[in-house]
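A protein chain is absent from this complex, but the other protein chains hold their places.
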Amino acid sequence: MAHTIRLGRAGAGLMPLLSGAIRLALSGLLLLATPGFAFAQEAAAISGGDTAWMLISTALVLLMTAGLAFFYGGLVSSKNVLNTMMMSFIAFGFSGVLWALVGYSLAFGAGNAFVGDFSMALLGGVGTEPSGTIPHMLFMAYQGAFAIITAALISGAIIGRMKFGAYVTFISIWGLVVYAPVAHWVWNTGGWLFGLSALDFAGGAVVHVNAGAGALAAALVLGPRTDYGRQAMLPHNVPFVLLGAGLLWFGWMGFNGGSALAANELAALGVVNTLFAPAATLVVWSLLDVMFAKHITAVGAATGIVVGLVAVTPAAGFVSPMSAMAIGAIAAFPSYFIIRWRARSGLDDSLDVFAAHGVGGFTGAILTGVFATTALNAAGQDGLLYGNPRQVLIQFIAVGAVFVYSGVMTAVILKVVQAVAGLRPESDAERRGMDVLAHGEEGYATGDGAVLILHEELNGNAAK
Amino acid sequence: MAHTIRLGRAGAGLMPLLSGAIRLALSGLLLLATPGFAFAQEAAAISGGDTAWMLISTALVLLMTAGLAFFYGGLVSSKNVLNTMMMSFIAFGFSGVLWALVGYSLAFGAGNAFVGDFSMALLGGVGTEPSGTIPHMLFMAYQGAFAIITAALISGAIIGRMKFGAYVTFISIWGLVVYAPVAHWVWNTGGWLFGLSALDFAGGAVVHVNAGAGALAAALVLGPRTDYGRQAMLPHNVPFVLLGAGLLWFGWMGFNGGSALAANELAALGVVNTLFAPAATLVVWSLLDVMFAKHITAVGAATGIVVGLVAVTPAAGFVSPMSAMAIGAIAAFPSYFIIRWRARSGLDDSLDVFAAHGVGGFTGAILTGVFATTALNAAGQDGLLYGNPRQVLIQFIAVGAVFVYSGVMTAVILKVVQAVAGLRPESDAERRGMDVLAHGEEGYATGDGAVLILHEELNGNAAK
Amino acid sequence: MAHTIRLGRAGAGLMPLLSGAIRLALSGLLLLATPGFAFAQEAAAISGGDTAWMLISTALVLLMTAGLAFFYGGLVSSKNVLNTMMMSFIAFGFSGVLWALVGYSLAFGAGNAFVGDFSMALLGGVGTEPSGTIPHMLFMAYQGAFAIITAALISGAIIGRMKFGAYVTFISIWGLVVYAPVAHWVWNTGGWLFGLSALDFAGGAVVHVNAGAGALAAALVLGPRTDYGRQAMLPHNVPFVLLGAGLLWFGWMGFNGGSALAANELAALGVVNTLFAPAATLVVWSLLDVMFAKHITAVGAATGIVVGLVAVTPAAGFVSPMSAMAIGAIAAFPSYFIIRWRARSGLDDSLDVFAAHGVGGFTGAILTGVFATTALNAAGQDGLLYGNPRQVLIQFIAVGAVFVYSGVMTAVILKVVQAVAGLRPESDAERRGMDVLAHGEEGYATGDGAVLILHEELNGNAAK
Amino acid sequence: MKLIKAIIRPEKLNDVLKALYQAEVRGLTVSRVQGHGGETEAVETYRGMSVKMALVEKVVIEIGVSEPFVDAAVKAVMNAARTGEVGDGKIFVLPIDAVHRIRTAEKDVAAVTPVAS
Amino acid sequence: MKLIKAIIRPEKLNDVLKALYQAEVRGLTVSRVQGHGGETEAVETYRGMSVKMALVEKVVIEIGVSEPFVDAAVKAVMNAARTGEVGDGKIFVLPIDAVHRIRTAEKDVAAVTPVAS
Partner (left out) sequence: MKLIKAIIRPEKLNDVLKALYQAEVRGLTVSRVQGHGGETEAVETYRGMSVKMALVEKVVIEIGVSEPFVDAAVKAVMNAARTGEVGDGKIFVLPIDAVHRIRTAEKDVAAVTPVAS
């Protein structure tokens, strides 16, 4: 299915002696590592059209994380804007580097049914040889952009109340211990959910349910912010939220369309569905907003768009555009009402990652099992409406397994980080805002009363 | 010409029984519907390169509507920023969904010389079979992104003084009753302007003159805002205006370049012209600004870029880059002076949609008839400079017809909506701003004095 | 190497008589012009995949200049935000138009070893015929986007203290007298650095060292702003800085990946390296920030990303991803410490263009000479680690020559402009901010106390 | 010498400035504030969370005037700022002990008498 | 008539508003300011440039009250705004000569007595 690759035996690595040795050492560490390394050998060639599409798709998915920073950053108060945005941006660094070093190999190395191996650690054997019709390393980078944004998605649950160092440690571990195995389950030909024929075109389970479960667990482990339920956290910049939604939608074209790994009919189906499903969600969300909030809200519109994008993610390459619109329309309901409930509950999943991504991904994955048709994608499965009710069950199993694994492992990782380094900052951090406390910066500094510290002697007597 | 497609007979629809029945019913409703449905049958194949380019072009045109939201949103005062942006964003939903349901069929169905039919309603027969060298549904989605932004463009004329529900109703109807037929006239091989050999590469008439005429009519029907001419409406965030201009320019590469429907010489011509024509406009606009505003202004630069983009839109695939620069340079003049006049007039086309898009599109369309050359695009026509003065006349007819039809129909639709639901909100809405009144939100909330409404009992006694 | 083209003899120009005559006249002006015009004649064809990638790459590089406007604009105070952004945006106009008129010909015309000629002035002979596998004019436009951003980069050195007219004049001349020749040296097959086998995949020397040297010279010629070293200039909008960094990274995929001029293995290598090198820089930069600023800062993260992008630019198509990560990681150090030193020095290179682009480009260029391998790019060279220490020397020569030429010529141009028109505005401009003084606008106007000037008679008595 | 402190609606600011100009009041200082009074409170909803906005945008105008101008200034503001609906605002008149013009070190009445610009 | 001018921490604003409501104070005006007092100054770093932030975000509440309400209002603010740490702020009580309600032209005590909204 999508994201599955057939690799030619990879060419000789660069500086092979050094990296080979490190890889060998790493392999010894991997408990679950399987000895086998047997990709189907196959003659293939790079296609210019497919490569062009995957090059830009990689860039598009990369841009999504910046879009997410704005979607999230606009929703928080101005004293936490940088902390919120940095939780996305820092994933570019740590999640990105770790993906290249080991994550990719853990996800897409042959390994066993549950996890890959270290055969491609340090990008060993990941060269420009064809993987399908595109260069292997491009596939690796494309998948890396997915790993980055999935980690960043979780941050919406823990706004304004987590030590930044602890957060960086957390997502670094999470990417290797949670994301990589789950990607392996679903997208590697040897993965157990792949074997079950679970359908997940672009990551409804791997990305969204995974991040949603992680977010729920993180919100529970960290607990609510001190003034949660007493003080409203209003979005300090709704245009940023709309900008984020716009950039996310734009990037999602590469996320869903690129998951065809080629510039073909499937990519077109992915892009078309990614255009119309969120459009349908937006219409339904607006009507729900009129009923329950008395107005069509801008924050609601942005949220509805994201929910629609999430819901169509697992389905994008398996269902027709009309079905995609149905999925988008239906998916509005559970997410809308869970957000309403959450806002009144004690659960401080601050930016509703669970409701938008967890629930949206769940709805989309199940509905993929309803609307999928092999008439459009022979590599897929027929769904309930096309005579295969079993697929709904398979989708349940896939989503459920990812949810449980991600939820439990996220909690475990956080508890470990908590034991070692603590998770929450001193109590007045929340009051003063994380920007100044965790980053030593303000989002919007005026410079009023800012005294340059130039030399030691100035420290003592300038303006105080 | 551009945007014209040859369809193989479309494959069997999904869930064909249901949608077929609905389509049948819809067909009965269409007064102008023609029975014929006879596309040229032609063997064709999907090209990876062409598809790659059209996939990203579709994403680019989608992004433009978000860019427009910022271009417009930055120009208004902060109390209307969300309302302004939502007028663009809501088009994603309503205009997008309606395009898939019926708009596409009305525009590109065979129909007669004036409008399509319901043969492809509910995307019946719109599958992944080739249309030219790209999947048919990709062509449909690409065109859908055009329909969305054209509707959104009009909103610039009616800032801060239209009920949101009335607006949504208006653009929903407008997309079907104005946009779809006009697209049919110009881009469908059976359309009457197509038959006249009118040149409109990427929508100078279909998109810009169309939106400009609609904007003019809307500004006249709604009348000026209450304090128009007394209170200046200053742009609350000029960087947003520049961001919008930047995103629009970026997206316009897909708008004009993608209108070649392939990754070929014509697409290159479109992209090159879309780079240099606005550059020339920007230079001329800056010089005019120095003369008349005493400074090169940032709002002026953003406006000049957009005017240049509009002007080159009809010409992009028909003229040489040097001609495109000439068109860009010339187009600065009429739009610049009409904006100056408008600002002093009683016409509250708040963000000068008429001057930028209507006049810019007009200038570009006429100049296309001057500079077009079949040396670069054999499917086009030679213009005045290449020995065919008649083309200028044809361009006049095309632009004039679109202008009159769009202006009249826009006024009619608005009058109907007015009669049924009213157009303008209670008078203090303008004073307090549409964000709070129409959306129950603020663009930039500080949270000062915001009291959470948690339970019924709190309603009565918290902070008041 | 990258950016090198083989042109078929160009087709007949449009309106050939007129433009031919102008070209002839221009040729007479060129002192260094060589008579020869001898491109290798070669049969070639347009590739759809390659063209698709170069179309979007051109759009991506165009977007970078808007991204730069936000990266720079967020870092300054709000009274200079428009002036700072306009320094980037105006380059679209003047640098863009001049590139088409003469710059491209000066850079890529055959000419001699030091500069091109006027053979392609006014785009003579620049049609849609193939240049490699893409239309010639697309190559021209892609290069034009490079010329635009290189000019804009310099502006970071002279924030808030240069007359806008003088700036426009300066970058207009600079693009022809500095950028075009340097591009010719490195990327034209006849250029002297090309002949030396200097490696510069996407512009480490041509773009970044060039701009960095220009920035240093400009900062020195203009001198520091009046209150430099006394008053802190704090970033008025750090989210804008992050937005800029995000858009730059996104666009840089086309900058580095597009420099392969095709959608092939090399483009993939470029994109992959452009993803992971800045990721590594971001990790190292964050750790340095923890050590020296006590926090991981958002401005630091954005800066680190840009430095990593700069450093990988010359290397992107010559080194493996693991080497790219090494380059990214190493490049953090010199730029980080030079920024720290600069902030305490008397050098008002306000936004550290020298440290980020000059030093980053230098580091990247030298390390290209260390890590390059012909195993990945047969058209390149092996570097030090692959047994060719001489390449490091060649890289030094290339970077050094560009640095000296650009530095000296920038100073000369600025001195000339100073003599003719003056460089710095009246002294209270800095105090009041350049937005109001140079552009007659405010970035964030509230409209409080803004009195419309409608008629002459109102001038006298309204609110004053 | 008195300090007149008028809290008015933002949308009335330009009218009030004009009225003060006509009343020959030349110097004043304006700031954006938020007020709470008898106005009905707007309810806003963000993602299912409803909040009551207890504060409303207002503008404060502060004018230092010598006694003879107090009444004229108050009257000018009163007339220009009135809409008749709840929320029009208040005017406070505070005593001033001394006024200094920074530029010239002039004091009191001389300090607030405008100088030809 | 007095004008109570209380400088408080921004995060205490809602608590203070609530306390004032319970003390039956109905009209007030709020503005965002920056204060300098005994608090330790934060150091921020932007690209190697370190700055000491001498000013801290504060909120000012201004309340025009008739004499009988002064003590109650001061007490309400004092209790609701106190954290016990440096930086809690100050309350200034200033004399007022006159108060006008713009809407009705009522004066003094009548001007600050709330009218049913």
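First chain written, first letter: the chains are A, B, C, D and E, and each begins at residue 1.
The rule we apply is simple: a contact is a pair of C-beta atoms (placed from the backbone, for glycine too) under 8 Å apart; a residue touches a chain by one contact, two chains touch by 3 or more.
Quantities reported herein were computed from a predicted structural model and do not represent experimental measurements.
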Not-displayed chain touches, in the whole complex, chains A, B, C, D, E
Option from E:A42, E:V93 or E:A110 whose C-beta touches the chain left out: E:V93
For chain E, enumerate the residues touching the unshown chain of the complex. 2, 5-8, 31-40, 54-55, 58, 60, 74, 77-78, 81-95
Residue positions on chain C contacting the omitted chain are 227, 230-231, 431, 436, 440-442, 445, 448-453, 462-464
Touching the unshown chain, chain B contributes residues 232, 234-235, 292-295, 297, 299-300, 303, 339-344, 352
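Everything that follows uses one rule, which is that only the chains that are shown with their structure count from here on.
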Spelling it out: a chain qualifies if it touches chain A and also touches chain B; which chains qualify? C, D, E
Applying the document's contact definition, name the chain pair with more C-beta pairs in contact, C-E or C-D. C-E
Shared interface numbering between chain E and chain D [over half = same, under half = different]: different
Roughly how many whole angstrom separate the Cα centroids of chain B and chain D? 45
Roughly how far is chain D from chain E, centre to centre by C-alpha average, rounded to an integer in Å? 18
Touching at least 2 other chains, the residues of chain B are 47-50, 52-53, 56, 230-231, 237, 243, 263, 440-442, 445-446, 448-452, 462-464
For chain D, residues contacting two or more additional chains: 14, 32, 34, 36, 44-46, 49-51, 54-55
